[in-house]
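Below is a structure I'd like to ask you about.
Missing here: one protein chain of the complex. Every other protein chain is in place.
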Amino acid sequence: MTQRSTKHATFTIERIFPVSPARVFAAYADAKAKARWFGGPDEWEKSNLTLDFRVGGRESVSGGPSGGPVHHYNALYQDIVPNERIVLTYEMHLDKTRISVSLGTTEFKPAGEGTKLVYTEQSVFLDGHDDAGGREQGTRGLLDNLEAALRRVA
Amino acid sequence: MTGRSAQHGTIRLERRYKASPKRVFAAWAEPEARAKWDVPGRWAIAEQSFDFRESGRELKRFGPQTDPRFVAETLYLDIVPQRRIVFSYSTTSNGTPISVSLTTIEMAADGRETRLLLTEQIVFLDGHDNAGNREEGLSSMLDKIGAML
Partner (left out) sequence: MQPVAPLDLTFQALADPTRRTMVERLSRGPASVSELAEPLAMTLSAVVQHLAVLEASGLVRSQKAGRVRTCRIEPKALQAAERWISERRASWEHRLDRLGAFLAETEPKPRRRRKT
């Protein structure tokens, strides 16, 4: 009998960006802008990011090392408050195996002339695929990418 | 300045039922069964759809008879028959989002019984009208007090 297990985890990351909430939000709301920062490492082979940015809309992107397993990201937008908040649920698959399901909340708060971004992720890791903080680390990396992308355009 | 807030929390509940995992799972999976037990205590269901499968979506509209203003939309994400159900659901009141949740239900055989573990990870939005839960919660609390006396 297959061993079934789950591990639930929550983390929160706060970051300050030197641009307005509207500018940061725009990097989430448009497929082209999002693809500039959201995705796996540069050396990975990647699919195009598809984004239907509305409540009930979907988002997906896949990628992986050449010859290795493919990571599939698939999200559903649950709540969008322009320039203020995004709530979505997403699944990660490794090839055909579902490894996690998550609830992600991104809040965009004015901080002086910039933005305080607060991201909270509540996840369930399935069947031993928990990653000892790898998800949190990976998310910090994505926010580094976002900061670099925002500075490039500024 | 809008009163925007997002509060996060996780609840965990455990139950033991004198039934096999097969029966417990069927109570969720079969529409006729679920329609019998998954009904709000005091409120009416105005509308309900069933689609129990991965990627299946269900909608439930409920509330006071004269004002069924609450909607819960469920999306099934992971289903392992007789073992596990993972779903997300969002609740709205008159179209205004109240919460989004990720719910994990795990079943494990324990002799002739089933141990059920429910974990729900929730984001509660903007401190809105939570009468949907408050009513149930208050009813439940009042019933328990009544039963205690």
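Labels A and B are assigned to the chains in the order they are written; within every chain, residues are numbered from 1.
Just so it is clear, a contact is a pair of C-beta atoms (placed from the backbone, for glycine too) under 8 Å apart; a residue touches a chain by one contact, two chains touch by 3 or more.
Predicted model, so just to flag it, every value in this text is computed and none were measured.
Enquirer: Just to confirm, in the complete assembly, which displayed chains does the hidden chain contact?
Expert: Within the full complex, the chain not displayed touches B.
Enquirer: Under the stated touch rule, tell me which residues of chain B contact the chain that is not displayed.
Expert: Answer for chain B: residues 7, 9, 11, 13, 15, 17-19, 23-24, 27, 33, 36-39, 41, 64, 99, 101, 116, 118, 120, 122, 124, 127, 130-142, 145-146, 149 touch the chain left out.
Just so it is clear, only the chains that are shown with their structure count from here on.
Enquirer: Between chain A and chain B, what is the separation of their C-alpha centroids in Å?
Expert: Comparing mean C-alpha positions, chain B is 26 Å from chain A.
Enquirer: Where on chain B does chain A make contact in their complex?
Expert: 2, 4, 6, 8, 10, 75, 77-78, 80, 83-84, 86, 88, 90, 97, 100-102, 104, 106, 119, 121-123, 125
Enquirer: Where on chain A is chain B touching in the complex?
Expert: 4, 6, 8, 10, 12, 76, 78-79, 81, 84-85, 87, 89, 91, 98, 101-103, 105, 107, 120, 122-124, 126
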